[in-house]
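Take a look at subunit A:
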Amino acid sequence: MLATARAIVYRDLLVAVRRRSDVAVALLFFVIVTSLFPLGIGAEPNLLRAIAPGVIWVSALLSSLLSLRRLFEADHDDGTLEQMLLGASPLGVVAAAKALAHWMVTGMPLAVIAPLIALQYDLAPQLFGVLALSLLLGTPVLSLIGAIGAALTLGLRGGGVLLSLLVLPLYVPVLIIGAGARRRASSCCSPRCWWWRRRSRLGQSPRH
Partner candidate 1 sequence: MKWFWYASPQTFYPLAGTIARASGIVAALLAAAGLYIGFFVAPTDAQQGEAYRIIFIHVPAAWMSMFIYVVMACWAALGLALNTRLSGMMASALAPTGALFTFIALWTGSLWGKPTWGTYWVWDARLTSELILLFLYLGFMALQAAIDDPRRADRAGALLAIVGVVNIPIIHYSVVWWNTLHQGASVSVTRAPTMAATMLTGMLLMALAFWAYSIAVSMVRVRCIIRERGGASSS
Partner candidate 2 sequence: MSDFFAMGGYAWYVWGSYGVTFTLLAIEVVMLARRSRHDETKA
């Protein structure tokens, strides 16, 4: 079972490396969107500092959405998915492995880049760690929940937008906890309590 998971993750990463543009596009989208907010709202430093965690989180959410279609679509198109369905390994493992690969390719880079964006928003440097950590914990949940939406809308017309509509309400708690954690950390004592909360959220993402 672990061997299957490892094989699937490796394969998906290989595909992602070969189609580097897909990954780059999602990251670029993230960066561009975060640049749009100051343009739309105004560059007042206090305002930017206040909205930084929310903006970064929402942008991360949206760029994660963008890349979700790819999760199952390519395999569905060339028949690999059917082979996986016919195969011996439990589907949960397959789905989880694909979600993991998806996260490594989209979510993880986001968490790494986020501090750079936070610089643009003049966020206090000591909060960078909390921001990155919240994204690091939150983006896998986005991948997992997104996998549900991607599976349900596989092959449907209007799939991309429909996928967003289905998945965004489910993303709300992740957004609230992730972005809220930042605010908590900046105002009060230790991030430890929300960190615990994040982990429990991660634990219960159902997989199909």
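Keep in mind how these were chosen: all candidates are chains of the complex that A comes from, given by their letters.
Quick notes on this structure:
Methods note: a residue touches a chain if its C-beta (ideal position, glycine included) is under 8 Å from a C-beta of that chain, and two chains touch if they have at least 3 such contacts; residues count from 1.
This is a predicted model, so every value here is computed, not measured.
Every option in 1 or 2 comes from this complex, but the candidate touching subunit A is 1.
Residue ranges of subunit A in contact with candidate 1, taken from their complex: 148, 152-153, 156-159, 162, 165-166, 168-170, 172-173, 176-177, 180, 183-184, 201, 204, 206, 208.
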